[in-house]
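Note that one protein chain of the assembly has been removed; the remaining protein chains are unaltered in position.
Coming up: chain A.
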């Protein structure tokens, strides 16, 4: 879980100076949350651990490329993790059958779902915006995020024509960015 007090940027800059203690602190801070996402994307714990391993290797080796002017350190770390995970998914051609119930629930736009969201923490800007867009746009975005599916795979999963899915995702992201940058 992100801790507002943890200074990801400074730790990455220390890694760029080959400070292995900063690297270890970063690992202790973030590895479990990263593994949670990797397991969700890849469906298998052993492969997810490989993915987190590879991501940290990249983080250590490329830390000097991180620039805090471009964005948050934590976002940078997850860019690397996501890239590794997607590559793993693509190279094995997918797909493990996974239980997507929780995505269904996340895509839920019932009043109860909205209320539940209201009760949860501070950092829910994106989720609030997601709740504001239509379910048929939200659901494919969540499938992409949590399962790393391509346009085509989402179209198959939702038995919806590819062009329609592409259009819905694009419209959904446009609506999200308007809401987020409003």
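The definition used in the following text is that contacts are C-beta pairs under 8 Å (C-beta built on N, C-alpha and C of every residue); 3 or more make two chains touch, one makes a residue touch a chain; residues count from 1.
Just so we're on the same page, contacts and distances are computed from a predicted model.
> Looking at UniProt, which of "NAD(P)-binding protein", "Phenylalanine--tRNA ligase alpha subunit", "Anti-sigma-K factor RskA" or "Chemotaxis protein CheW" names the chain that isn't shown?
Matching the unshown chain against "NAD(P)-binding protein", "Phenylalanine--tRNA ligase alpha subunit", "Anti-sigma-K factor RskA" or "Chemotaxis protein CheW" yields "Anti-sigma-K factor RskA".
> Residue-wise, where is chain A in contact with the chain that is not depicted?
1-2, 14, 17-20, 23-24, 27, 31-33, 35-37, 39-40, 45, 48-49, 52-53, 56-57, 60-61, 69-72, 74-76, 78-79, 82, 86, 89, 106, 123-127, 141-142, 144-146, 148-151, 154, 169-170, 173-174, 176-177, 180
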